[in-house]
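Left out: one protein chain. Kept in place: all the others.
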Amino acid sequence: MAELTYRDAVAAGIAQEMTRDENVVFLGEDVAAAGGVFKATVGLLDKFGPRRVRDCPISEQAILGAAMGAAMTGLKPIAEIMFSDFLAVCWDIVANEIAKIRYMTNGQITLPLVIRTANGAGSRFGAQHSQSVENWAMAIPGIKIVAPAFPADVKGLLAAAVRDPDPVLFFEQKSLYSMKGEVPDGEYVDELGKAKVLRAGRDCTIVALAAMVHRALGAADILEKEHGISCTVVDVRSLVPLDTQTILREVVKTGRLVTVEENPRLCGWGAEIASIVADECFWDLDGPIVRITTPHVPLPSADLLEDNAIPSVERVVREIREKID
Amino acid sequence: MAELTYRDAVAAGIAQEMTRDENVVFLGEDVAAAGGVFKATVGLLDKFGPRRVRDCPISEQAILGAAMGAAMTGLKPIAEIMFSDFLAVCWDIVANEIAKIRYMTNGQITLPLVIRTANGAGSRFGAQHSQSVENWAMAIPGIKIVAPAFPADVKGLLAAAVRDPDPVLFFEQKSLYSMKGEVPDGEYVDELGKAKVLRAGRDCTIVALAAMVHRALGAADILEKEHGISCTVVDVRSLVPLDTQTILREVVKTGRLVTVEENPRLCGWGAEIASIVADECFWDLDGPIVRITTPHVPLPSADLLEDNAIPSVERVVREIREKID
Amino acid sequence: MDTSAKRNKSSPPAPDIGRETRLELYRLQLELRYCEKRAYDLFLQNLIKGTSHLSLGQEAIAAAFGVAMRPDDWTFCTYRGHAHTLARGASMEGVLGELMGRQCGLLGGKGGSMHLTDVKKGAMGSYAIIGAHLPVAAGAAWSAQYRGTEQVAVCFFGDGTANIGAFHEALNFAAVWKLPVVYVCENNLYMEYTPISAVTAVEHPAADRAAAYGLPSIIVDGNDADEVYKVAREALNKARAGGGPSLIEAKTYRHSGHSRADPAKYRPEGELEKWLQRDPIVLYRERLLKLGFNEPTLIDMEAEAMRQVDAATATAKASPLPSVDDIEKNVWADGGSAWRN
Partner (left out) sequence: MDTSAKRNKSSPPAPDIGRETRLELYRLQLELRYCEKRAYDLFLQNLIKGTSHLSLGQEAIAAAFGVAMRPDDWTFCTYRGHAHTLARGASMEGVLGELMGRQCGLLGGKGGSMHLTDVKKGAMGSYAIIGAHLPVAAGAAWSAQYRGTEQVAVCFFGDGTANIGAFHEALNFAAVWKLPVVYVCENNLYMEYTPISAVTAVEHPAADRAAAYGLPSIIVDGNDADEVYKVAREALNKARAGGGPSLIEAKTYRHSGHSRADPAKYRPEGELEKWLQRDPIVLYRERLLKLGFNEPTLIDMEAEAMRQVDAATATAKASPLPSVDDIEKNVWADGGSAWRN
């Protein structure tokens, strides 16, 4: 095991797969010569050359369209969309083309491709560069969705995404890029669709994703030590496929569900999970389902405002103390 | 009161507002000379002339961008996006520009504009022309969302949308265009953010939107007459602002909630409502929350397949019989 | 063929078109014509539901490319794609069956008229949202370039499509990467119901923009199968030889409305009549006769095309409806649609 940053785990995952399979190619804006604006792909150009690692014009529709056309004719492209907010400029290619073509052609066309993108807040970039849009993607049938919280998951799930025969949208959380963690050496491949129980408790099950996993863990610590409230923390990791078995099982154990979402409130992934739980383990619930999210506003840029908009450890502690007894 | 089709109520609503306010203008593809591909805007060009009713190139980003720029400088544009699926090609303008500019500028820029679009299935058009995407929009802070189920609501809510100082996304359900109903004569303006209780029951509250309202009403009829299950039916009408008071009140009365959504399952508006109910009136619930949605697949085109994908009256009856006792 | 001054003069002159090829061009145009006509009849009988966009009058373009392309080349087309899909060799019962929503349909009823696809024949999909397939075609071309297969992607679209953003992105992208892709704009003078001239800043929506991507401006008579064939061969050769993309504007006209629902009242009087006199199939028949082809051969060909259409119609009508279980099939590569465990 080596210690890697979340950022370096991205390059490690891509390199592992490009080494394994000549048909894996990588394209995006400023990704090759410059190694990406988040420096997550440094070294790939040197290692794999300009035929396989390509800089693109500012043409997101062309980038994802090209990835789609390449995937249906034998390549396995990894395409970068620099900030997840920019998925909006190529949303047609994601939601209407990539996600639907296999179904519309009754299975004639299959798309083994990965779209990587930097998601989320915390950099004081303002409303157009800070969104968490995993819920946009979750609403679209036909695309798998992964959002890792740890460097090891970045490498393992990215490799799994590349090997998956279906299109995968891979959300890298900007605020985690410099986080360090142990990452297995050598070939490492994880599995899509498996949530992880990171901490087992008795009173409440907190379900979180990406950066919010760390806040949930921090809150669970404080709740246990300072307030005697014992929480389970589940890292969802993959929204599609969704590991409802793990989530339902853990909610049944504690009788309570709290979701912690970085996205603004309405139609977040937590709403979907809440609706599943309120249907399928209603009789096991001991109290209301609580969703902790960013308020339903675009994100402000000033540090003070941004920090207070995104769910913080303190807010998770406070809300759980108020609502779970 | 005259009897109008849902389609004609669109033109009536637009005409009423264009007559009232010289700054209301209307633009879209094939909307002027041809009166729109759904013939919902026939007659407007003759009435208001080519300065106020304008045909556009196939450039959805330009159309909505132009509407935005016009709205911030004194006009009150109504822009048509022919099919709601095409919102994907201009999603950046909707989600990142129109919805966010007021907040980002701390209120310096306000956008009194309306985006009208034909939403939903039932015409055997296939996966790229049949989607119900109101949940895409609901996930975006900064845009109001209306989806009428009756001709009178089309006229009244469209007028309210035009008069609203904020951007409104107005979903017209394709499958309802030829439906007839009484529409108040003369100036008629409704109010955004008010749900309507269309039928009062004792056993279960069905919350529905647009075309699904009619299926919910049909199901409620059968459930009452044939199975002795008495249902409340709430027509949400406006997703943002959301009339949670009416919904919560009606759920408290019956103790059960069923949502009927035309959108595919994940992150539908019903999930949001389910999560609100599971939090705020958990103790009043007598059983699980049930969501009836289109399965989480792109839509198939053949009539048999399409009809069986969208929630039908029969399916609503069946699911409520199975899950509500 | 009319090319701008900028056109690369050094490309070799197209060799003449052989007699077999000419017969093939005629045969294919007839098949496309009769199959489209049948589609129209089947609407009227309410056997085809939903919408449908016919290529009646535009067949020369699809046919000429169909003949010029290599079997392993790829076609990307629009919702107006029946002809282009058939021209690659997709079966008539597959096409008509799909329009009728039958199991024998190319897509088993999942896609319908606007999404015809036959991957085995290189027909890589019909795309119903304007512009989207232009970058997708570039991607296929990239894959051919990457693997050195000398395959070419051919992408058809309409005049109205030249005004959407994806057109611009795809053309620049293809030009910068020198991709083996041929973009073919079928300028039929209208977007849906609006004349293209009312919404476009230049006379030729595609050709007048070729220079913006460093490409020569190419305009061809889209109702003359020979002319289209020559341009097609040249562009395909250029792409195969590593010369990069081409953008071709083919001038043509659709005989019917935009789609099933459209009676095409917006056309000025006499316009249709004028174009009917330039019906590509009538013109081509005259040319063949002038070139000494014998009339009975042509009449046989016509009868054979009709017979094929009849047979395909019968097969499609006899084909069962899809099964309701199909709704939840084929979202994922595993054949299913599960989003949870």
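A, B and C label the chains in the order they appear, each numbered from 1.
Rule of thumb we're sticking to: contacts are C-beta pairs under 8 Å (C-beta built on N, C-alpha and C of every residue); 3 or more make two chains touch, one makes a residue touch a chain.
In this text, all values refer to a predicted model and were calculated from it rather than measured experimentally.
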| item | value |
| --- | --- |
| Where the missing chain makes contact, among the chains that are shown | A, B, C |
| Option from C:Asp208, C:Glu271 or C:Glu304 whose C-beta touches the chain left out | C:Asp208 |
| Full-complex contact with the absent chain, from C:Glu93, C:Asp118 or C:Glu169 | C:Glu169 |
| Selected residue (touches chain absent from view) among C:Val199, C:Val228, C:Ile248 or C:Ile327 | C:Val199 |
| Full-complex contact with the absent chain, from A:Val24, A:Val89, A:Leu176 or A:Val236 | A:Val89 |
| Residue of B:Val31, B:Val114, B:Val240 or B:Ile324 in touch with the missing chain, whole complex considered | B:Val240 |
| Footprint left on subunit A by the chain that the document does not show | 29-30, 33-34, 37, 55-61, 85-86, 88-89, 123-129, 265-266, 295-298, 300-305, 308-309 |
| Footprint left on subunit B by the chain that the document does not show | 25, 51, 54, 56-57, 59-75, 77, 92-93, 96-97, 101-110, 112, 141-142, 165-166, 193, 240-245, 276 |
| Sites on subunit C contacted by the missing partner chain, in the whole complex | 163-169, 171-172, 175-176, 198-202, 208-209, 211-215 |
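Operating definition for what follows: only the chains that are shown with their structure count from here on.
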| item | value |
| --- | --- |
| Subunit B and subunit C: spacing of chain centres that average the CA atoms, whole Å | 36 |
| Subunit A-subunit B separation of Cα centroids, rounded to whole Å | 30 |
| Residues of subunit C touching at least two other chains | 110-111, 115, 127, 129, 131-132, 165-166, 326, 331, 337, 339 |
| Multi-chain contact residues (two or more partners), subunit B | 85-86, 88-89, 126-128, 266, 296-298, 300 |
